[in-house]
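If you scroll down you'll find the structure; I have some questions about it.
Missing here: one protein chain of the complex. Every other protein chain is in place.
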Amino acid sequence: MDQLLQHALNALILGGTYALLGIGLTLIFGIMRVVNFTHGELYAFGAYMMYMWVMLIGANFVVSIALAMALGVLLGAGIEILLLRRLRGADIDTTMLVMIGAWIAMQNTEQLVWTGVAKSIDSPFPPAPLVMGGVSVSWTRLFVFVVAVALIAATWLLIQKTRLGKAMRATFQDRESAALMGVRIDRVHTATFAIGSGLAAAAGALLGPVFVVYPTIGDLASLKAFAIVILGGLGSIPGATIGGFILAFMEELGAGYVSSGYRDAMGFLLIIVILLVKPTGLFARKERIG
Amino acid sequence: MLVVEGLVCRYGKVEAVRDLSMRVARGELVTLIGANGAGKTTSLKAISGLLTPAAGKITFDGEDITRASARRVLELGIAHCPEGRRVFPFMTVRENLEMGCFLRRDAAAIADDMDRLFARFPILAERRDQTAGTLSGGEQQMLAISRALMSRPKLVLFDEPSLGLAPNLVERTFEIIEGIRRDGVTVVMVEQNAFAALELSDRSYVLEQGRVTLTGTGRELLENPHVRAAYLGA
Amino acid sequence: MSRAVTLAWVAFLFTLPLWMTDLYILHVLIVAGIFIIAAMSLNLLLGYTGQLSLGHVAFFGIGAYVSSLVSLGFEIHVFDVPISLAPKPVWFSMILAVIFAGLCGYMIGKISFKVRGAYFVIVSVSFAEVTRLVALNWIELTQGPMALNNIPFLKLWLPGIGDIDVLGKVPNYYLVLVVAVVTYVIIRRLVNSRAGRAMIALRENEPLATSVGIDVTRFLVLATVVSASLAGLAGAVYAHYVRIVDPDVFLFIYTVTMVIMVVTGGKGTLAGPIVGGLIFGLLPEVVRSFEVKPEIQWVVYGVLMILVVYFLPEGIVPALRDAWRRVRARSGAPPADPAAVAAGATPAEARP
Amino acid sequence: QETIKIGVTQPLTGAFAASGNYVAQGARIAEDEINAAGGVLGKKIQLVIEDSKSNPTEAVATVEKLIVRDKVPAIMGAWSSTLTLAVMPKLQEYKVPMVVETSSSGKITTSGNPYIFRISPTSEMEAVAFKPLVPKLAIKKADFLNTNNDFGIGSAAEYSKMLKAQGVAIGVMETMDPKATDFSAQLTRIKASGGDTLFVTTAVEQLTLILKQAKELQLNTRIVSTGGSNSPDQLITQAGEAANGSFHTVFFPPWFPEVVTNPEPAKRYMDEWKKRGHEPGGLTEGFRGYDGIHVIVEAIKIAGKAEPAAIKDALWKTKIKGIYGNIEFVKQGPAGSESGQNAPSIYLVKIDGGKVVKSGL
Partner (left out) sequence: MSIRFGGLTAVEDMTFEVREGEVLSLIGPNGAGKTSAFNAITGYITPSSGTITYRGTPLAGLKSDRIAGHGVVRTFQKTSVFNGLPVLDNVLIGLHRRARQHPLAIMLGLPGVRRDEARLRDLAWEILDLVALRPRANEVAAALSYGELRLLEVAIALAAEPTLLLLDEPVSGMNPAETGAFMSLIARIRASGITILLVEHDMKMVMGVSDRVVCLNQGKIIADGPPAAIQQDPQVIRAYLGERYVRARG
């Protein structure tokens, strides 16, 4: 029983960051229709920035997270302006290739700057975990979970309730019409990509201290983020949130009770099954033909 | 009020509009007619800031808007109801209308305007929470017109507003456009339905291959033998 | 004309080992050739049906694993029931690999009927990941990360020549060349037929395609089966050449490499994957000769990719073709397309 | 001036990047030391170091390149057991000898490949060396967590065999992907199993995470890491408090160099390492590369020429005083095609209060 509870708790905590990762991607992938292969790199970037601020410069832990996220936003804006702006209106494969190129270049730059040796980041929280009955959770992970949930809520409010959010949705449904409504298209694109990137960097900054940081951590993060987005349905923030938790639970329980080796396979199998049953993901919208 | 002089627009090497000039006075209803591909849509896009002209000059109320952004043009009071409806397919009818007044901040007046539009188009009121992409063609067209009006424009550019509408709605649409004009809004309209358009309009321009080839009052053009042969099918 | 050029190329490639004695260059060409075969097969899906498959490496890997396992033999336990297979000859294992990869393609084809676009992208990525994780964790069968090692090489009997051991560079070079030519011919025939047009129609406008009676599932499945079988064949050739396979053959980066080859070369063109494959197959070797850190090589690779997309968005082959047309037009030669002349095409200005 | 090339294949990137780089750095120290002393056979030596990217297929490609393109007469490699096993057929195909500096799997020297000369200990040697400690540590029930590759699987198999023979109960045997970073599921199961000692076999990166995560989950068993690629110094800096109380087998204890068989080369190596500013945590890995290159060069000297066949024969006669101890090869594997195996010293250390101490046992 304790074992099951412990697994569930692990999954819940992990799910928070998965959701964060998924939301960042769903903004870009679901709304802008850019298959963003740099998402994982922004995650890695966030983690390395965290390493830099906390371990090399010695900044405060929480401040470092904010800084890492802010830098992620800037980097995202940079990528959008430099690489994607001139591809406005290009098809999904074209932007995807550019993003793959950027991914390869970024990952190897990271490797060059930080070397392949894994880095670890100290957390200011006590190493002794919080114990509740038979289960325990480390303070660091708890903190990560709380911040992740807060960021998710903030993003949701941004999209649904603010003018920027509405402009974002309008722009990606019909760019020209949105321009006619007075929306500044370029800014909306940049903002969307920057926010999505910021969330990825935040996820990296939060998980960096939990795990270790090395140049290819982004790859699996990317794959999982895609999985989460698809589980939830493209462009749906509640979908990505729930998708993140579902994936975490599947993985944790699969690893705990089936075989730890197939941990990562669980999520992907789940995707295949879900898409076979409900091809549009759990939360989807439809377009009419004819 | 709106003056276009020597407008030239290019798509790559294709010259879609070559040397187009026209002027629209306040309160007028002006139509552009012409065959498919004559450059009507392109001209409207140039005016509303969706395209940057290769040459020429566009002024509105004395301000040069040749290179102004779509946002600036809208701020000055020009709304554009685009060809092919172009509603936001995944937003509800209401959200689409809200987008129409994206630059406005007077919530109460917006609510009033929206009620008035719903009264004009009861079917939209009925569908207000349906996503626009699932509306029928005609419903989408009504939505697009309404959306353009939500910004309380001084001048509206209509690009084929009657496209795909049932005869009674075509009629209603033209009535609405007349109504808009009566409310003091200037209208520039592109139409294939040349009969109705010419009947309605104060003045009209005929476009052929990116140039104005004929101009006159609606009546004059209705009687012009060339226009009758080429555009009225008579 | 283009046929003559193609034949000249093939003839050139056939004579290459006669004067090229640097084994390392042959090695690079063999590996590039195997990737080109895989890229050509991917092009059928990506370029012609428009299904953005990012899991293509799964078929390649399945081909490699199936052929290796069948030729090595194995013994596994499924619910404690032992299942074993004695080693089989390599030609037989390669055929099985093609069939098995084709079956997997059939499955994926059925799925892709249900999900399209971005969803299909993810399903295909997931499929490849699942196969990789199975290869990684079903240690009893696949040896997991320890890799299948000591894979036997292909022995062939050819009329007039007798027994050949396909071992070492030169025989493998010819094997790859023959397989590549066969792949090219099959794909060319397909795309210039009713089947190919049906695939293109699906890519361009699916509702319209079905409205004229094209059975979407059937042609998607056909495309994936053919594509998967050819990729499986490439994988089998690869396995018996390098004689070791590990779960990393399923890595996403290899799919990416294939996609890059197809897209930079020109997707939906026959020569595209070949041109792209030659460039991106040889590029790493070229960059490597500059004695810089491998990371820098990869950064250069990534940046080059971005530049190619910016400057040749349609791919190299279509760009060359357009340039060629322009040159001919300027020199006053008749239009390159004979059909246009036959139809008496009017210049655009003269149209009513 | 002509040089004698020696091939090195190491994982410089990927999952084993840290260790592979340390070994390469150790090899460079040996290279410079030898060249400063005039080289061998009147020529300088030149290392050609290729990156296997921690992947067996890439490892084969590096060996192929080293032999075909660079024409090296001998190779040192390939760090992990899996990588070594992968490249072995190529050695046989091209008849080039390889000195194995790290790998521990028994299969390497028992599969009948006469081109293999291993200076590192096998898992079996390690397990045998550990045997007297079982009663001293009072191990009653042991659990295992290892990477699912030759290194991890081989070690877990040898240790569990030895422990069973000692009457120790075996709890769960969990595996992990060499690239995994989250072990909460495995550790939760290990916790539920209730053993008193957990044997972990993996590279230092994962070990760090396991120590941290075990702490988070309140797993209070004794953790013993095997295989010698555990870099206790790095564990102390990266896992901090979580590393306290853990035991580690190492094959070179730089914290107390006085105990090693040949303090002389050990000191030379350590000084140079420090001088070059390499990571102190890498000392326990770098020495393997240092020894490996010295062994090959000594064999070249004995052979009198830099040719593969001659070097292979000479390796059987090679005896040097290395950091691994007195290195010499004994025959192992099927008669007629034996591989060479060295019998190095093995040490068990403990981390206590943020310091490495002798295990005191």
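Chains here go by letter, A, B, C and D, matching the order in which they are written, and residues are numbered from 1 within each.
Operating definition for what follows: a residue touches a chain if its C-beta (ideal position, glycine included) is under 8 Å from a C-beta of that chain, and two chains touch if they have at least 3 such contacts.
The shown structure was predicted, so the numbers you read here are calculated from the model rather than taken from an experiment.
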Original post:
Of B:21, B:134 or B:213, which residue touches the hidden chain?
Top reply: B:134
Original post:
Any idea which of B:58, B:91 or B:170 touches the chain not displayed?
Top reply: B:170
Subject >> chain C residues that touch the omitted chain in the full complex >> reply: 185-186, 189-190, 192-195, 197-198, 200-201, 204-205, 207-216, 222, 226, 337, 339-340, 343-346, 348, 351
**OP:** Touching the hidden chain in the full complex, which residues of chain B are there? Just list them.
**Re:** 33, 35-37, 123, 130, 134-139, 141-142, 160, 163-172, 192, 194-195, 229-234
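Throughout what follows, only the chains that are shown with their structure count from here on.
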Original post:
If you walk from chain to touching chain, how few steps can bring you from chain B to chain D?
Top reply: 2
Original post:
Per-chain C-alpha centres versus the global one: which chain is nearest?
Top reply: A
Subject >> C-D against A-D, pair bridged by the larger set of C-beta contacts >> reply: A-D
Original post:
When the centre of a chain is set as the mean of its C-alpha atoms, what distance in Å lies between chain B and chain C?
Top reply: 51
Original post:
Rounded to the nearest whole Å, what is the centre-to-centre distance of chain A and chain C, using the mean of the C-alpha atoms as each centre?
Top reply: 32
Original post:
Going by the touch rule set out above, which residues of chain C reach two or more other chains?
Top reply: 136-137, 294
**OP:** Give the residues of chain B that touch two or more other chains, as numbers and ranges in rising order.
**Re:** none
**OP:** Using the touch definition up top, name the residues of chain D that touch chain A in the complex.
**Re:** 12-14, 17-18, 21, 148, 174-177, 179-182, 184-186, 188-189, 191-192, 205, 208-209, 212, 215-218, 238-242, 279
Subject >> Contacting residues of chain A [partner chain D, same complex] >> reply: 2-3, 6-7, 10, 14, 111, 115-118, 120, 122, 127-129, 131, 136-138, 140-141, 211-212, 214, 216-217, 220, 251-252, 255-256, 260-261, 263-264
**OP:** Report the residues of chain D in contact with chain C in the complex, numbered from low to high.
**Re:** 13, 51, 55-58, 60-61, 64-65, 68-69, 81-82, 85-86, 88-89, 147-150, 153, 177-178
